[in-house]
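Removed: one protein chain of the complex. Kept in place: all other protein chains.
Residue numbering begins at 1 within each chain, and the chains themselves are lettered A, B and C in the order written.
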Amino acid sequence: MGNFRRVPVGIVGASGYGGVQLVRLLMDHPEVELVYLGGESSTGKSFASLYPHLAHAVKLSIEEIDPEVIARRCEVVFLSLEHGLACQIAPTLLEKGCKVIDLSADYRFRDLATYTTWYGQERSDRTTAATAVYGLPEIYRDQISEAQLVGCPGGYATASLLALYPLLKQGLIMTETAIIDAKSGASSGGRDAKTYLLLAEAENSLAPYSVVRHRQTPEIEQICSDLAGHEVTVLFTPHLIPIVRGTLATVYAILRDPGLVGDDLTTIFTAFYRNSPWVKVCDSGIYPQTKWATGSNLCYLGVDVDPRTGRVVAISAIDNLIKGQAGQAIQCLNLMMGWDETLGLPKLGFYP
Amino acid sequence: MGNFRRVPVGIVGASGYGGVQLVRLLMDHPEVELVYLGGESSTGKSFASLYPHLAHAVKLSIEEIDPEVIARRCEVVFLSLEHGLACQIAPTLLEKGCKVIDLSADYRFRDLATYTTWYGQERSDRTTAATAVYGLPEIYRDQISEAQLVGCPGGYATASLLALYPLLKQGLIMTETAIIDAKSGASSGGRDAKTYLLLAEAENSLAPYSVVRHRQTPEIEQICSDLAGHEVTVLFTPHLIPIVRGTLATVYAILRDPGLVGDDLTTIFTAFYRNSPWVKVCDSGIYPQTKWATGSNLCYLGVDVDPRTGRVVAISAIDNLIKGQAGQAIQCLNLMMGWDETLGLPKLGFYP
Amino acid sequence: MGNFRRVPVGIVGASGYGGVQLVRLLMDHPEVELVYLGGESSTGKSFASLYPHLAHAVKLSIEEIDPEVIARRCEVVFLSLEHGLACQIAPTLLEKGCKVIDLSADYRFRDLATYTTWYGQERSDRTTAATAVYGLPEIYRDQISEAQLVGCPGGYATASLLALYPLLKQGLIMTETAIIDAKSGASSGGRDAKTYLLLAEAENSLAPYSVVRHRQTPEIEQICSDLAGHEVTVLFTPHLIPIVRGTLATVYAILRDPGLVGDDLTTIFTAFYRNSPWVKVCDSGIYPQTKWATGSNLCYLGVDVDPRTGRVVAISAIDNLIKGQAGQAIQCLNLMMGWDETLGLPKLGFYP
Partner (left out) sequence: MGNFRRVPVGIVGASGYGGVQLVRLLMDHPEVELVYLGGESSTGKSFASLYPHLAHAVKLSIEEIDPEVIARRCEVVFLSLEHGLACQIAPTLLEKGCKVIDLSADYRFRDLATYTTWYGQERSDRTTAATAVYGLPEIYRDQISEAQLVGCPGGYATASLLALYPLLKQGLIMTETAIIDAKSGASSGGRDAKTYLLLAEAENSLAPYSVVRHRQTPEIEQICSDLAGHEVTVLFTPHLIPIVRGTLATVYAILRDPGLVGDDLTTIFTAFYRNSPWVKVCDSGIYPQTKWATGSNLCYLGVDVDPRTGRVVAISAIDNLIKGQAGQAIQCLNLMMGWDETLGLPKLGFYP
């Protein structure tokens, strides 16, 4: 292997589910070495004390978050923090030459006014934010390859946008009719203890939440507008489902051409994603379930047409912690480093 | 108690989940006595051998299905069979003077051509079918009170129609924009062993199915058309969720009056259902989850408006085996017998 | 109904799962009226804000805990609090003439030294504790009927002791060989948010905990010793299972008489519990699962013998929130008030 050198990477906010997935996937990534884990509430603890099942494999401890120190040790830094924290750390990291991949909402918005409206915080890093690229590789592959700062999409946005992308890009739908009914497992809510995420509450139940006001709505609309070439508004409704991992988006819209049938759409989707290794379009008449995607970085798409109402139904299934979070961040890493987009990422779901 | 006499009732098709719920609820009903259980595949078996947890309480065995015999012993007969079987039994029962409450699709359709299109069977009981009343008491209370034959709705139809009823009846929505995204637990699939209903397959997953072609679609449309006064077409998509019991329908439609807000709709729904003891409308900003309804005959409704897209979102949660099946059948029984609509039915969900 | 008067009862600690079950069951109890709900963290809140699914049925709010006030309004008071709190309230309630049914560990121990060893608190209510009766009606029916203060067993203790009772009482086993391997659902951990009870943590997993040091061990041993007539020590291991409700105890012990077979034990158990309406012994070769008991106050028992090792295996299944908590407390209430032991309690599990 001669002078082969792994790229040193770090994770700020390693104690959550996004963090532990990043750790797991980066440990298996052939080009990187995980050299730093940082966090606030768990500073000083060994990672093994948070996730005992990894005690044999991960010997790092959670260190305090000092951007200067991090920048000296890491070439690439993943930020996996609550909204509003990445924007306090990223500017220094970027200035010191790091590549930064943020998993929060902080760098998803082109227009910070939208961020402030939905997330309720003023921001001082306007210049930094302007350089961020939206980390959905299927749509922004080229820009991500050139980026120093990537703001990765939310899990709901990932699933929704991959279903909408061909429809919008090819002008197939009346955009004002788009409705997204989305469902996601409990790990999307994080590892902090909240009553509604208790097994006794969430198990054996299905619960809609944040109806007509979920924060990933503006993020979805921003990208839809970009793809459509005009302002797009969508109705987005999330539901908590009693599974650990998985997000499914069921997308509805009226087709411009009422003559299209399900087979046509399947053909269009298949061709559209031909060069996207992480998107798989199901054969006509087959619809994905979340379990198919669990454990892999894949997004499965199924599409059909209801001729009676003239509507397309597009269904998208991902593992919310991989393609919806940590895996997608690593897919961005691969592009930013000029590596193969599939490097170090799981290709086969661990079904059942 | 003097000359008090309980009404003798029977269940044909007692071995499934609808059957066992009927048994449980009828055992606790103060006005009836369960005197007959019938079935095909399990003829001759004790009910306790099928459901050992009821061995101490139910001493009946599954008898063969002979309508003449059943009619001699029962005043009211519940039919809980696969589609296509009730229509072979009901005519004789009715002729002999029984009241019949069917839980299959056989007597849900005014136009048997629709039944034949979606269920694929010709029918010879055209006259009988013409007398059947659709067993959704909140909509057809008066007709059910007079009926000798009731065809109870499917669980999806129940949840969907209770959310749509006020919207359609008061002309609040543009009917052609109605979309129903529905989710239901595994008990909706029955007790017969099928691979996709195995815990190892269905657990940890969310699976859309019968996309753009589910059989409860025409049933929903028939009632919607009735309520709207013109032909209504809806897009209906069901999903299998990894819970045992519960159905949730998320209904979307464009409001005719774009000035209405969520509070308005909540007020309208609350007033609308004031006299329906089994429908509870949540306060504004609160959305029901299926667990609230589990164990009771209640339907919980929550409603809101997305001012950005001009759409109403109405959410309906029921226990698919009670309000969606056995409980609703007993609610119909109460009306048909002139008893209080709430008699013998559970009023408090068994949360958590 | 003439001068019929319902007995006024109150619940201190109504916001937890024990509380909500007590509320649900007492609402349906024909002899009582629920007039008071008390709590600490939720004082001033409406009960409906904690459990919106009961908004239509329960109009009470959570009041502050003032024993003098409670005693003026209630004849019977249920205490459903964290360990260490009931003993601060009960003495006043008793002095003012209330009957008190405590669901915590505070009044389970005859010897307060044991309580202090395992629960770590000194106690000043020694005299009060001495009058408490252990609230397991199958064993202490007569004493409960005379009691003013009852300390209800833990859920694990209930399941374990009902399996062990015939074995110990009839001297069938070598007591020093008793091992209890127990499993319970997440609602046993309460409604307070803790990380290990999150759906994302507990779902898809099975986790032993408190190995060789669970606090219900001494409680089980105290009663076993009482039954055996000599000091009994047991090995007790609990496991968290990914279900909401249900506790199962698998009990192992060496038989004194190696000639006994499974059928013998089934006969013995059946005869033993003939007059206990809430215990059902399964036929030989049938073993109960927790789902059978869910929703009812029943305890299901199955028993067999392994002739190869000379051991009995006795299996006990209950709903941890009913027979293991709120239902058993009401069973005690019925006895304390001279009512039928089964009054107001659910007899049929809500399977599936």
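Criterion: a residue touches a chain if its C-beta (ideal position, glycine included) is under 8 Å from a C-beta of that chain, and two chains touch if they have at least 3 such contacts.
The structure presented is a predicted model; accordingly, all values stated were derived computationally and were not measured.
K.L.:
For the chain that's been dropped from view, list the shown partners it touches.
P.N.:
A, B, C
K.L.:
Pick from C:46, C:170 or C:233: which residue touches the chain that isn't shown?
P.N.:
C:233
K.L.:
Please pick, from C:37, C:136 or C:244, the residue that touches the omitted chain in the full complex.
P.N.:
Checking each option in C:37, C:136 or C:244, the one touching the absent chain turns out to be C:244.
K.L.:
Of A:39, A:135, A:310 or A:349, which one is in contact with the hidden chain?
P.N.:
A:349
K.L.:
For review purposes, identify every residue of subunit B that touches the missing chain, sorted by number.
P.N.:
On the subunit B side, contact with the omitted chain comes from 17, 185-187, 189, 191-195, 197-204, 242-244.
K.L.:
Tell me where the left-out chain touches subunit C, residue by residue.
P.N.:
Residues 176-177, 179, 181, 183, 200-201, 203-209, 211-212, 233-235, 237, 239, 241-246, 248, 250, 252, 262, 287, 289-291, 294, 302, 304-309, 311, 313, 315, 317, 352 of subunit C touch the chain absent from view.
K.L.:
Under the stated touch rule, tell me which residues of subunit A contact the chain that is not displayed.
P.N.:
Interface with the chain not displayed, on the subunit A side: 17, 20, 24, 27-28, 51-57, 187, 191, 203-204, 244-245, 280, 282-283, 286, 288, 291-293, 295, 300, 321, 347-352.
The rule is short, and it goes like this: only the chains that are shown with their structure count from here on.
K.L.:
Let me check something: if the centre of a chain is the mean of its CA atoms, which chain is farthest from subunit A?
P.N.:
C
K.L.:
Compute per-chain Cα centres, compare each with the mean of all protein Cα atoms, and return the closest chain.
P.N.:
B
K.L.:
At the place where copies subunit B and subunit C touch, is the share of residue numbers found on both sides over half (same) or under half (different)?
P.N.:
Same; most numbers are used by both subunit B and subunit C.
K.L.:
Rounded to a whole Å, what is the gap between the Cα centroids of subunit A and subunit B?
P.N.:
39
K.L.:
Let me have the rounded angstrom distance from the C-alpha centre of subunit B over to the C-alpha centre of subunit C, please.
P.N.:
36
K.L.:
What are the residues of subunit A that contact at least two other chains?
P.N.:
200-201, 203-204, 242-244
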